[in-house]
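The following block contains the structure, expressed as structure tokens.
One protein chain omitted, others in place.
Coming up: chain A.
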């Protein structure tokens, strides 16, 4: 049996599937986010121990950390679909990349916002040039650059390919940018290096955090597919099947 790897790379084939998947991803997202938030906000200890004890306000990590994880993961997804699009020249890959960008930017903004809200009680300031916050800010700029370049070019094909190349260049630069932010003084890198080891997080905190992450991931699928369907309809509007779909949906 040969597998046709490109079967769902056709926008016409993927459009109905995306439509059927959206409700499921939305339901899973809603359920997981509600469970994760309830668990994190009401069922975990109201104080974080260790050398830096924190009271109730630490609970913002149940939103902050999953949002930050998703923002970084979605940039990988964005660059990945961009690379696939450039290599295989599949239209749907570029549409996917374009659909992912706003969701990624929103999560980056959410991570920055919740970071600022957490910073106020714990550092006494909304903004500090903490390496993690600064990295997240730079990631936000990269997302904005992608979206701005894509929308500045009228020709769809050029916009797709130019933005895809930018995403890949950004991906190559990201490790260097993060290194320079994390370690501005190479003489003392070892001392300044930040350790964020998931294994060092207590399980009672890690599990609700992962639940939230899966919930936000599910939400990303739903939001991206919804955006993707609009992009498909706009771009394929010359085709007969799009006219059929629109005729169906307007009569239904």
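The rule is short, and it goes like this: contacts are C-beta pairs under 8 Å (C-beta built on N, C-alpha and C of every residue); 3 or more make two chains touch, one makes a residue touch a chain; residues count from 1.
Throughout what follows, contacts and distances are computed from a predicted model.
As stated in its UniProt record, the chain not included in the shown complex is "Heme exporter protein B", which appears among "Aspartyl/glutamyl-tRNA(Asn/Gln) amidotransferase subunit C", "Branched-chain amino acid ABC transporter permease", "HupE / UreJ protein" or "Heme exporter protein B". Here the missing chain is touched by one residue of A:19, A:121 or A:184, and it is A:184. The missing chain, though absent from the display, is touched by one residue of A:162, A:207 or A:231; that residue is A:162. When the full complex is taken into account, the listed residue touching the unshown chain is A:144, out of A:9, A:28, A:76 or A:144. Screening A:31, A:45 or A:173 against the full complex identifies A:173 as the residue touching the chain left out. Within the complete assembly, residues 138, 141-142, 144-145, 148-149, 152-153, 157-158, 161-162, 165-166, 168-170, 172-173, 176-177, 179-181, 184-187 of chain A touch the chain that is not shown.
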